[in-house]
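A single protein chain has been omitted from the complex, and every remaining protein chain is retained in its original position.
To keep things simple, chains are lettered A and B as they appear, and every chain counts its residues starting from 1.
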Amino acid sequence: MTIVDSLIALIAVIGTLIVAFVVSVWLPGVERKFIHARIQQRIGPPISTPGLMSPIKFFFKEIIKPNSPMPRLYNSLPLIGIIITIFLLIIIMPQLYPLAAFSSVIALVGLLKIEEILYMFMGSLSKSVLSLNMPFPDVVKGAKHPDVPRSFVEELSSMRAFRLIAFGSFPIYLAIFVPVAMAGSIFLGDIVAYQQFNGPVLFSLAGILGAVVYFIGFMILLNEYPFSILKTKADVIEGPLLEYASKSRAYVYISRGILMFVLACIFSTLFLGLPPNILSWTILLNILVALIFTILMAILSAFSPIFTFKQFYPVVTGVSILGILAIMVSFL
Amino acid sequence: MDEDNKITLGNSKKQVIETEVPMGTVHSAAIEPYRIRLFVEDEVVKDAEITIGVNHRGVERIMEGLPVEKANSLTEKICGICSNSHIWNSVLVAEKALGIEVPERAQNIRIITEELERLHSHLLYLAHGNEVLGHETFSMRLFYIRETVMELLRMIGGNRVQYGVPIIGGVRPRAELNQMKIQKIQEGMNLLEEKISDFAERFVSDPMIMSRITGVGTLKKEDALRLATSGPTLRATGVAVDIRRDMKEYDPFEFDVITQDDGDVKSNLLVRVLENLESIKIIRQAVNHLPEGKITNRSWDMQDTPITKSYIEVPRGKLYHSYALEEGRVRHSIVRTPSIANIGAMQYACIGSHITDAQLAVVQCDPCFTCTDRAIQIIQL
Partner (left out) sequence: MSLKSYSRARAVHVMLVYTGGCNGCDIEIVNCIFSPKYDAEQYKIFLTWNPREADVLVVTGPVTKHNEKPLKAIYEAIPEPKAVIAAGACALMGGVYKNIHGDIPSEEISGPVDKIIPVDAKVPGCAVRPEDVLAGAVAALPKLLDAE
């Protein structure tokens, strides 16, 4: 590999990242304006507002110390989330395939795991005014159970994040291993090459099952209704994200858009054999897949209530079984 | 509520409780200020305590010594949802005490306003319930349906929220219904019936929503009776009690008392949906047979009266007002709102459900903490 090649690869990676960023700021707007608002028969916000203008606005807000035992760590978590998401995007780019060990499904799974674990830290570090810190005379004469340990609503979210790690994210990992089973390799380069010879994984029975499972996993990872057990209006409000203000809040907004785009790119890499690459026209297909995922997710979320564990467990179990089925079908 | 009170259900003292999660007084599920402390074990609510008193403004205290007409319109400000009910009941107390005949036309206009209020309150309840369920789309749709009712209320009462029409001896001249208004009400009722039926069909056939609300926040019939709940919350447990059946104002009208059997969130929501349709029926009867004549009876004299009581059925249940008149001024005013009886039901309905459903179980009893915050005395039973 010459220096010129490396330079072109570097420019391609940076270019793809810029494209990813530009596309991702519009996705929340598409979700809110074109789907939710349409279904709810109203006009809805401008398309740029939820994804682009809100983060910019939060950048210009006063930087405050969050109500947290470790404010700096707490504030840095969304930034770590964004960096991990960018890493996820980098490792699926074809320019990185020569570094075989780095661009494998194992790295993908590991980075996704870190992304989930961040929510646990956020939940246990946030001490919002909306719960226990509300100045209200609670434990007074005549109150029930005055000696019980008391906790913040965010701690519930933290526990739920743990449950998500434990089994809630099964669907997406199972779906990731469908192409692995078909291609017979954990390296992304091999998976993409396999699909160039044999056609995309999506157009097989296992691929279709895997895509459905991947889509559910995508929604669970994004905490979108109905799977948003981490942040529900009915109890934990915004859960782990409650204390983020100004810049950190902006990162939270941006990270959601980027994660939507990157997860869609992972799908198109694994199931369509089209890694995001600015040097090829197929990046348009990546963007199209991201849009389709966003639209489908928005339609599903507009028509469903929040799930509690009573509904969440069976859905996740069912989808996981479907995922296992898809892997078994892919071996046949 | 007092812990030593024997009405406390569930042997809460013996249980080991893992942690307490307080919510409020500002919370997204409960728009009104109240504090709820949930005692949870592995996200299952073992016990709950609702603290009211945050909203206490002492309306009775302000009413004390006011001229009766002023006091009546003050009761409107007890609650922004059922404002007409409060002013109606307050007026009824004075009419009962002074022996005032109300013209039939005024009676019908009062009924129309009250039933419109029931419609808007129940639709608000359904919208809020869906919002707590996390179903934004249904919530928006219900708010949109509710706008029809709000427009009719604005047409009759002149305001979207504080629109109470009764005055002593009849209704306000503003609330006189002419042919155009009657026609608008009829059209509105047709529209509402269609929209509410459509919504109900769509709602009941949604498997995800049904799975969320069936069997959640169950209140048994005997517990509901023991806790002295009232209104739709009681009717959702299968007890057919409706004071409208005993009120002479409602005698000319035909309507059914809606009951459901289970006492869970589903029953509560369905009771409200079906009661909406009954309200539409009553309004149609009242509009179609609107008697001609005066709308106010001005021929009455003020005199001193002893304490007089009046009960009416309001959207949330049984409303009680009582006061005495002394030189045209109000004395010993007492207001007892339906939600105060339902607080026990709310606390009880939370127990055993998942913490996400706890607010739903509170909302299913249609809380109105602004009404509720009266000075109360808990008596040992």
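Worth a mention:
By definition in this document, a contact is a pair of C-beta atoms (placed from the backbone, for glycine too) under 8 Å apart; a residue touches a chain by one contact, two chains touch by 3 or more.
What you see is a predicted model, and the numbers here were worked out from it, not measured in a lab.
Touching the chain that is not shown, out of B:Ala127, B:Leu192 or B:Ile312: B:Ala127 (per the contact rule at the top).
Only one of B:Leu74, B:Leu152, B:Ala224 or B:Leu319 touches the absent chain when the whole complex is considered: B:Leu74. Interface note: of B:Glu147, B:Asp198 or B:Glu222, the residue touching the hidden chain in the full complex is B:Glu147.
By the touch criterion stated above, the residues of subunit A touching the omitted chain are 32, 37, 40-46, 48-50, 53-54, 56-57, 60-64, 66-67, 128-130, 133-136, 233, 237-238, 241-246, 249. Those residues of subunit B that touch the chain absent from the view are 25-28, 31-33, 53-59, 61-62, 65-66, 74, 77-81, 83, 124, 127, 131, 139-141, 143-144, 146-147, 159-162, 368, 370, 373.
One rule holds for everything that comes next: only the chains that are shown with their structure count from here on.
Averaging C-alpha coordinates per chain places the centre of subunit A 43 Å away from that of subunit B. Across the complex, subunit A meets subunit B through its residues 36, 39-42, 130-132, 134, 136, 138, 142-145, 148-153, 155-156, 159, 225-226, 228-229, 232-235, 237, 302-311.
Chain contact summary for the complex, subunit B toward subunit A: residues 2-3, 12, 17-29, 35, 37, 39, 43, 47, 49, 51, 130-137, 140-141, 144, 206, 208-209, 211-212, 354-360.
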